[in-house]
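First the structure, which I've put down as C-alpha cells, then a few questions once you've had a look.
Complex shown without one protein chain; remaining protein chains in place.
What follows is chain A.
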Amino acid sequence: MPQGDYIELHRKRNGYRLDHFEKKRKKEAREVHKRSQTAQKALGIKGKMFAKKRYAEKAQMKKTLAMHEESSSRRKVDDDVHDGAVPAYLLDRDATTRAKVLSNTVKQKRKEKAGKWDVPLPKVRPVAEDEMFKVIRTGKRKTKQWKRMITKVTFVGQGFTRKPPKYERFIRPTGLRFTKAHVTHPELKCTFNLEMIGVKKNPNGPMYTSLGVVTKGTIIEVNVSELGLVTPAGKVVWGKYAQVTNNPENDGCINAVLLV
C-alpha cells in the first residue's frame, strides 16, 4: 500500500467503523428516492437533459429485463410456403404466365426518354432563382443590377480562373467553394472523404450544372482511387458518380451516396 493511502491503512490496522456497513446500505437505499426527487425538481435545460438520459437508461433496462424473462420454451415452427407452390387440386395443370416481355434495351430507352434514373433521391425540392442568386448592385450610383452572387455551395475545377471582375455576371464566393465530399458506399456502409472531379447534373436546370452549383440531389463525380475498385476487364476505376443527400450550405459539408 503506498504511503499516502491513509484511509486504507487505518482500515487495515483498526478495521471499519462499527456502523459502516449499515450506513452504506441505507445510503444506497436512499439513492432511489433522491433520484426521483431531482427528476421531479430539475427545471429548464437541466431537466430536459436529465429526462433524456433517464429515458435511455429506462429503455435499456426494459430490454435487459425482457431478455432475462425469455424462457427456453418450445414453440410451433411455421413451414414457409415455396414460391410457385401449387395446391394439390391444381397439380396437373401447366402454369402459364401471361406477361408482356420487353427487352432490356427498350426499357432503357423508355427510361432515358422519361428522364428518370435509378438514384437514391429521385425527387428533390426545386430551388427558386431568388433563393439561389443574390442581386449585387454595381456602378457609380449602384443602379446596375446585372451581377448575381451565388448563395449555394459550388464546385469549381482546379484550373479555374474567373473572368475579369468587370465582366463576370455570376460570382462564386471562395468561402462557398468545396473540393471534397463525404461519400458513403451503400453496401459497405462506410464513409470516405473523397475529392470531387466535377458536377455531372444539377436537377434544377442545365444553367446550374454549368455553373457548378451543388445542391441536394446533384449528381457529382468523385475520385474513388482510394477504394481500389477494379473493372472485370482489369482496369482500375478511378471516377464514379455519387448523389448529394444533404443541403451543403446549411451543414458546411457535402454528404453523398455512391451510385453503384
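FYI, contacts are C-beta pairs under 8 Å (C-beta built on N, C-alpha and C of every residue); 3 or more make two chains touch, one makes a residue touch a chain; residues count from 1.
Rule of thumb we're sticking to: contacts and distances are computed from a predicted model.
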Using the UniProt record as the reference, specify the protein name of the hidden chain from among "Nucleolar GTP-binding protein 1", "Sodium/hydrogen exchanger", "L antigen family member 3" or "Myb-like domain-containing protein".
-> "Nucleolar GTP-binding protein 1"
Among A:L176, A:L194, A:I220 or A:A242, which one is in touch with the chain left out?
-> A:L176
Which residue from A:L18, A:V32 or A:I45 sits in contact with the chain not drawn here?
-> A:I45
Would you write out the residues of chain A that touch the absent chain, in ascending order?
-> 1-5, 9, 12, 45, 49, 134, 151, 173, 175-176, 247, 249-253
